[in-house]
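A single protein chain has been omitted from the complex, and every remaining protein chain is retained in its original position.
Chain IDs A, B and C follow the sequence of writing; residue 1 opens each chain.
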Amino acid sequence: MHIPDGFLSTPVWATLDVVSAPAVAWVARRAQRDTQDHRIPLLGVMGAFVFAAQMVNFPVGPGTSGHLVGGALLTVVLGPAAASLVLTAILVLQALIFQDGGVLALGANVFNMALAGVAAAYLSYRLWGQASRSGAIFAAGALSVMTSACLALGQLLISGVPMTGGVFWASLGLFVVSALMEGAITVGAVRAIERLNPAWVAGPQPASSRTVAGVALAALLLVVLGTLIASVAPDGIQRLTGQGVDSTSWPQRTMGGLAGIAMIFALCYLGGKLKSRRRSA
Amino acid sequence: MHHLVIDRWSRGSSSLHQRDPRAKLAALLVFLIVLSTTRPAAQWAFAAYAIMLIIAVHSARLPILGLAGRAALVLPFSATFALLTWWSGDTLRALALAEKSFLSGMAALLLVATTPLTGWTAALESWRAPRMLILVIQFVYRYLFVIAEQAQRMRWAAVCRGSHKTGGFRLATGLVGVLFARSWQRADGIYHAMLARGFRGRFVPAAPAPFRAADALFFSACLAGCLAVRILL
Amino acid sequence: MSKAIQIRGLRYRYPDGTQALNGIDFHLDAGESVALFGANGSGKTTFVMHLNGLLRGEGSIEVCSMPLSDETLEQIRSKVGVVFQDSDEQLFMPTVLEDVAFGPLNLGLSPDDALTRARTVLKRVGMAHALERAPYHLSAGEKKRVAIAGVLAMDPEILVLDEPTTFLDPPTRRDLLTLLRSLPQAKVVVTHDANLARALTTRAVFFDQGRIAGEGDVIELIQRFHWEYS
Partner (left out) sequence: MSKAIQIRGLRYRYPDGTQALNGIDFHLDAGESVALFGANGSGKTTFVMHLNGLLRGEGSIEVCSMPLSDETLEQIRSKVGVVFQDSDEQLFMPTVLEDVAFGPLNLGLSPDDALTRARTVLKRVGMAHALERAPYHLSAGEKKRVAIAGVLAMDPEILVLDEPTTFLDPPTRRDLLTLLRSLPQAKVVVTHDANLARALTTRAVFFDQGRIAGEGDVIELIQRFHWEYS
């Protein structure tokens, strides 16, 4: 879900722009570091490939069809840093040229899809890759889409875009369906690619850091859940029952929500650090 | 192909086309921020923003309807939410939501319709956007058309052989797999071509154009206009 | 003689505004072979994509006396087989046999019948030895043969070939020529190659900027437009 401009309240888009810009810079440095230079054209062409692959219709179940979103596929093929970078490039082009997602909202869209979505895909692949490759790829596809979509929904709610309970649950239902589709499509696509040349798909990293991956994934998912809860909680009951929103209090609500997210993330991060320190000790 | 039209527009020669990409990008950001922080009740301000955009489109000698039609691509999304908002009883807010997303889209389009890709990527780069990101953007854009066309023809080939009957999941994965393989090979070919022309792991940038007084004037005018509307209306 | 294809006033404009076809009148008799000449970008490929309704422009198109419309589209697609310029774009299934059987399966044949037909056709184009190979790893000439087999397996009445000999070495070209000549179907051959046109067709049509600038005997047309370069 690409958020256009005009939907997010100023603190929300501003915060996410401020968060995403250095994150992208860091991702770019990582991608450059663990990339041999033959991958510069590769990354670009893979971006174009994802654009094109999104045109291919996948029939999924009776009467429905979906298309590849591609975040998880790129993560599995290129690794997380390069995948983030490619997705960011795609989002920039979509915002400016294809009117898909806003310019000020670019930080939010990059955060949801290129950073959090890729992180979810990468962590799932790493966590479950040794146990069952297909399962891990499925989870990577599904969780990346679910993460991005829920974050976007939460940001819209925090920004005070009103939504009745019915719409809220319907959106969540829709997200679950598209997440499952993305999982299935990603598995199918990776299999097809492997059939042509197994060397194109990197295996998941060894399992030594599975705990870290597990904690990090849990943290990420908690943040997503936290965003949703924070966006609904303060006067969420009121909103869920479909009553109007008190539009004077939105800055407070926003700040409250963001603070909540930050706290959850900090807790998870600390937990992960402690755990890994104990392991290495 | 939507982006081909924009590409053609961006090679125009109006005074707006000639402004430095940095000035235009900065003006876009000012416009978007001012627009984003305008209260829903200030409906006159939205009218003023629209007029500013129309003047700019006119001075760029671009077809206003063509631009508006393309910016309207955001409307299905924003209309849905505007409807929801209107439902919950906030008519002004609903209206503002649709107006903001449409005007923002229009402004972004105006930038890319008056600035070739190389221009605005160079501007981003001079503002310290990671070089790697800029290169990837340029490559994605360069090969978008080539690979999309390949995908299109593969789909056609499947349609010719009656794919709507059994064209199932397997067909789609097969298509994506082959498309991937071809993209990968193409990337290899491109890399070889770069090596053959002396590439040593670093793109040598060409010299940027100077920032002129006219560019500074243009940006100041945009800034003043936006702020005046925001404060006065 | 009955007309295999009859086209009047065909115009097509790409979504980006390029007017690729600008009023084309064209006809093909049953069993006849016609060459399409024209400069790069003159609209030949665009035209060919209309023959089985992949693109839909203005004007009237009749194939085997059926006007092309949403109802007849499917039937017409099974009558007109198009071999694209680039075989890589045409071969999308993981193995050669599966690829060729794809069309017959869609025509409603049982899996067994479809595979049998695919095998027969592959033998005919001389590719019976490569049934289980991935099309992706074949040589250019082999790919072209498989692409043609995929189209022949649909048992079309009209064969449309868009620059069929690019990238092929002379012996493969000769073999392909022999194969094409032995096929009884009516043919529309898009090519820059005067030799190929002379060998396969008798009549030719010359495209220029989306219009037909000349029409007539192949040899005469090649001379008129200096369409040979040696």
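In the analysis below, contacts are C-beta pairs under 8 Å (C-beta built on N, C-alpha and C of every residue); 3 or more make two chains touch, one makes a residue touch a chain.
None of the values given here were measured: they were computed from a predicted structure.
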Inset, instruction - Would you indicate which residue among B:L65, B:V204 or B:I231 is in contact with the undisplayed chain? - result: B:V204
Inset, instruction - Based on the whole complex, identify which of C:N22, C:T72 or C:N195 touches the chain you can't see. - result: C:N195
Inset, instruction - With the full complex in mind, choose from A:P41, A:G66, A:P80 or A:G101 the residue touching the hidden chain. - result: A:P41
Legend entry - Contact footprint on chain C, counting only the chain that is left out: 38-41, 139-142, 163, 166-174, 177, 192, 194-195, 198-199, 226-230
Legend entry - Positions on chain B where the hidden chain makes contact: 4, 7, 11, 116-118, 121, 138-139, 141-143, 145-146, 186, 189-190, 192-200, 204-207
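We take it that only the chains that are shown with their structure count from here on.
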Legend entry - Interchain centroid distance [CA atoms averaged], chain A/chain B, Å: 22
Legend entry - CA centroid of chain B to CA centroid of chain C, Å: 38
Inset, instruction - Provide the list of chain B residues touching at least two other chains, using ranges where the numbers run on. - result: 2, 150, 167, 174-175, 177-178, 181
Legend entry - Sites on chain A at which at least two other chains make contact: 192, 195-196
